[in-house]
Structure formats: structure tokens, C-alpha cells
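Removed: one protein chain of the complex. Kept in place: all other protein chains.
Per-chain numbering from 1; labels A, B, C, D and E assigned in written order.
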Amino acid sequence: MISARNQFKGEIKMVKLGEVMAEVVVQVGDLEVVAAITRTSAENLKLKPGDVVTALIKATEVMIAKE
Amino acid sequence: MISARNQFKGEIKMVKLGEVMAEVVVQVGDLEVVAAITRTSAENLKLKPGDVVTALIKATEVMIAKE
Amino acid sequence: MISARNQFKGEIKMVKLGEVMAEVVVQVGDLEVVAAITRTSAENLKLKPGDVVTALIKATEVMIAKE
Amino acid sequence: MISARNQFKGEIKMVKLGEVMAEVVVQVGDLEVVAAITRTSAENLKLKPGDVVTALIKATEVMIAKE
Amino acid sequence: MISARNQFKGEIKMVKLGEVMAEVVVQVGDLEVVAAITRTSAENLKLKPGDVVTALIKATEVMIAKE
Partner (left out) sequence: MISARNQFKGEIKMVKLGEVMAEVVVQVGDLEVVAAITRTSAENLKLKPGDVVTALIKATEVMIAKE
């Protein structure tokens, strides 16, 4: 169990590998969640489209916008 | 238009005010998104339950877990 | 209106695109503010030198150093 | 020398202490920079109005908004 | 398995609860690692001194200083 308040289960739609960083797009219901992690992490977890994963986000990283 | 890749529209369910920080819970479809922002921001935006807001998260703040 | 406490208006001086990430330098008065965002965000916003933009930073991301 | 790309020298205008967190407002030229740090850090550095300090922000924490 | 590159196992030395946030100090070998998480997370995980836990930190959150 991890303290991150936001944990969203979904399926990987896309993995783009750069030299140092990687972008991972996860489909969570109707939402797309985008993560920028290190390439090494993406490789360690062998992330690929179709994988069932959880996107985690610490509450201190979330902002609120109101019109 | 803002560069944050994750922008989720929802409705505020709860606002808890501390002395310096505030916790805001936003219902986004089936998901609950939790934000920890400064109390001053919560007051500046007059956040309260029922408000329609957008939760914003930079992609570099998102992690991926895989079983 | 967004909860990020730091919102600095300025003009883009430089955009450097990598495969996954992009670096954007914004001139804010006498200060240079540097952002590392995803390349996709830089492309979505069509960021280029001369653009008037706002750099946003959540208060929880700011540290203080004192000699 | 520290890797944080954004280092802005200024003067503390306000320190608000909560139980766990503290809010520090720094005047940097015409700009106000707001930091949310732990109360213990604010106490360790003996932060108070009038102190000359540097606000530091990692580039990966900066977002860009464009109208 | 989670993408956060820094995962340090240790034992909780101290938990301080504020209204919204909590500070948790973890002894990792000779190092003390300090986390500021939401109070709700600290309560959900029933964190208390003596608990064996893992401190997790995303690589994009780490800075480097060199003299």
C-alpha cells in the first residue's frame, strides 16, 4: 500500500522512448493519463501497449483550475 | 491553454482547510482526484463542494506501477 | 483561474526539442525561467521564440536557500 | 552550485507557520514567489521577514500557459 | 513494481500529524529520509514509529549539488 492518494488503473495505449525519458499514455476509463518517466524505468517494467498498469500521483502534485 | 498533459474536469466533493495547506477532493467520473494545495489558493479560488473545476497534473509527476 | 501560486508572464527566448522532453526558456523581466515539459506539450501549444506565455509553478515545488 | 535551473534572489516578505508546513513569500524584484516548505525547514533556516534568500525551482516543475 | 527509481527501505522514526499534512521520518541505514504526505495517507497506512516502510522518490524530483 502506497501513500500516493491518486491511483488510477488502466491500460497502456502508447510508449514513446527517448534517450533518457519515456512518455507513457494510459487509458483510464474515458481519461488519458500521460506519464513522463525515465527510459530505464520503462524498460525495467517492460512497459508496452496493452499492459494493465496503475498511474500514481501524489496529492501535492495536483493543481485545481476554476473558471 | 496550459502545458500540463493531464487535465480532468470534475466536481468538488470536499475541501478541508489546514493552517497552510488545504486538501481538495474532486469527483472525475468514477475517479476521485485528491489535491493538496495551499490554503490561500483554496481561498483565492473560493473552492467549495459542488464547484466544477479541472484537476491539472504535469506528466513528469505521474508514476506507473505494474504487477 | 488556477491554484498555482506562482504565475509569471514573459516571452519565450528559446525552445529546444528532444524526443520526449522539451526545454523552454522564458524571459520574465530580468529573470530567465526555465521549464522542462513534454515535447508533445510544446508542439500542442506551438511554442516558439517571441510567444507571450505564463510560467506556472506550484508553491509546493519551491525551495528556499539562505546563506 | 546546484542543478536547479531557476534560482531567484529576493527578500522574505512573510512567513506563515502551520503545524507541518510553512508558507514563505519572497519578493524577487517585481515578482512575489511563494514556497510551501516544511515547518521544520523554516525553523532550521530561521526564516523571517527581511531575510535575503534564494528561491529555487527545478525546471521539471515549471509549466507553460499560452492564450 | 513501480517506476519510481528511488526506493529506500527503512524504519519509521517519527510521525507528526497536522490538519492536512503529515511529516514522516524514516531511518534508512545511516540516512534520515523525510516525507511530507497528506494526513489522510498517514492514517490510511496507519503509519507509526517502528513500521518498516519504503520511501519512494521519482528521479525527476532529485537535484544535484556540487561544490
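One rule holds in what follows: a residue touches a chain if its C-beta (ideal position, glycine included) is under 8 Å from a C-beta of that chain, and two chains touch if they have at least 3 such contacts.
Predicted, not measured: the structure shown is a model, and the values here were computed from it.
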May I ask you to name the displayed chains that the omitted chain touches in the full complex? A, C, D, E
Contacting the left-out chain: of C:A4, C:L47 or C:M63, that is C:M63
Residues on subunit E that touch the omitted chain in the whole complex? 2, 4-8, 23-24, 26, 28-31, 33-37, 41-42, 45-47, 51-67
For subunit D, which residues reach the chain that was dropped from this view? 1-5, 35-38, 40-42, 44-45, 56, 58-60
Kindly note down the residues of subunit C that lie in touch with the hidden chain. 16-23, 34, 36, 60-61, 63-67
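Rule of thumb we're sticking to: only the chains that are shown with their structure count from here on.
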Validating interface symmetry: for the copies subunit A and subunit B, is the fraction of residue numbers used by both over half? Same or different. same
Residues within subunit B bordering two or more other chains: 1-5, 18-21, 23, 34-38, 40-42, 45, 56, 58-61, 63-67
Among line, ring, star, complete and other, which best matches the way these chains touch? other
Can you name every pair of chains that touch? A-B, A-C, A-E, B-C, B-D, B-E, C-D, D-E
